[in-house]
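Only a single protein chain was left out; the remaining protein chains are all shown in position.
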Amino acid sequence: MKEQDKTISKADEVLQRMLAKDAFSKWLGLEVDEIGEGFCRLHFQVREDMLNGFGTLHGGVTYAAADSAFAFACNSHGRLSVALSTSMDYLEAGKIGDVLTVEAKEEGLKNKIGVYQIRITNQEGLLLALFKGTSYRTSKEV
Amino acid sequence: MKEQDKTISKADEVLQRMLAKDAFSKWLGLEVDEIGEGFCRLHFQVREDMLNGFGTLHGGVTYAAADSAFAFACNSHGRLSVALSTSMDYLEAGKIGDVLTVEAKEEGLKNKIGVYQIRITNQEGLLLALFKGTSYRTSKEV
Amino acid sequence: MKEQDKTISKADEVLQRMLAKDAFSKWLGLEVDEIGEGFCRLHFQVREDMLNGFGTLHGGVTYAAADSAFAFACNSHGRLSVALSTSMDYLEAGKIGDVLTVEAKEEGLKNKIGVYQIRITNQEGLLLALFKGTSYRTSKEV
Partner (left out) sequence: MKEQDKTISKADEVLQRMLAKDAFSKWLGLEVDEIGEGFCRLHFQVREDMLNGFGTLHGGVTYAAADSAFAFACNSHGRLSVALSTSMDYLEAGKIGDVLTVEAKEEGLKNKIGVYQIRITNQEGLLLALFKGTSYRTSKEV
């Protein structure tokens, strides 16, 4: 087995351990398409029970899916990491039936801190929202 | 009927119209305790299906409850308003059974833009998270 | 000397040590009006060399004054602290001659992390901007 394969396996192992207990990500219907060190891409479909009072996707659902991708990406190195602070910019509203892709990418990694950007796009590649997150890396293992 | 009562009634009327269709806020179990122009306080209880892979409240759920309070507060003036950009700071993790209070307060209001701060505290008054949101006020009525 | 006085003296001692070398805060003309543990209030006057291409106060100057107040407040406990992530919302533009008050308040303090809100108002009490900052507390002394 090559070095890179081992790394991906480790990130994948951490993901499986997290997903096994992640009840809310299950409710969101998140499907992880790719995982690696500092990276995660997943998708989910917008359902009726995810809508807000204006009949569009609730911003909290868009955020939550991004927050899960962020968590999977920042824990992928094996060190237990938690969200410290995040920001979200909304460009377009999601609609029922949309299949949204959520891609988390590590922008910087230090001993105690990691910074990630997450893009949420729809099935036509339209950017719905931009999420930025800072994680705190504890000394514990996941 | 006094002037203030009419104002509160209007904010309340907008809230009822929004809540009637807000499927995700229903799923969150949000109960609005107080509504007024530029203000909203609500609470909800942390359930098992709201937890993340570490067994604590998923940050996306905390955010979503704050986002709903933000939406109720910024639409309370009757002008259809949408979230443009938000930020969230996490201080403590929520736990199963916790009853969380979410309070949204208007910090500034201009013709096109509103700024709100939302505090999320638990049943002991401990601050779990701080949310800040900027809304864009369209020219449509809710 | 009472217990509280000693605390204020310590925060003040840290402030003096920081101010002594803070060249950019000096350029900004920041005058600290009050300092305490987790708190700082300062003011400065908008000069011509602080303006942007539209003839109003450059948003980076408003931010920088808030960032200094944040630094003074989060280091006031004596532990060397650095900014991790911040957010800023702009409501009104500052104008030449304005005297701006910048008040930093601690919202939460944990072993490794602190969260602060900073309000920037003008001489008429009008809110110009809202800043939120998260600091990382190292184990070193200031």
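As written, the chains take the letters A, B and C, and residue 1 is the first residue of each chain.
In this section, a residue touches a chain if its C-beta (ideal position, glycine included) is under 8 Å from a C-beta of that chain, and two chains touch if they have at least 3 such contacts.
If you're wondering where the values come from, they're calculated on a predicted model, not measured in any experiment.
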Visible chains that the absent chain touches, using the contact criterion stated earlier: A, B, C
Full-complex contact with the absent chain, from B:T62, B:S87 or B:T101: B:S87
Touch criterion as defined above, residue of A:E13, A:E37 or A:D89 at the omitted chain: A:D89
Touching residues on chain B - with respect to the absent chain: 84-85, 87, 112-113, 134, 136
On chain A, residues whose C-beta touches the chain left out of the figure: 87, 89, 91, 107-108, 110, 113, 115, 117, 127, 130, 132, 134
Residues in chain C touching the chain absent from view: 17-25, 27-28, 48-55, 58-61, 63-68, 71, 80, 82-90, 93
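Note that in this section only the chains that are shown with their structure count from here on.
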Chain centroid nearest the full-protein CA centroid: B
Centroid distance [mean C-alpha coordinates] between chain B and chain A, Å: 23
Distance from chain C to chain A - Cα centre to Cα centre, in angstrom: 33
Separation of chain B from chain C, taking each centre as the mean of its C-alpha atoms, in whole Å: 28
Set of chain C residues in contact with two or more other chains: 87, 113, 134
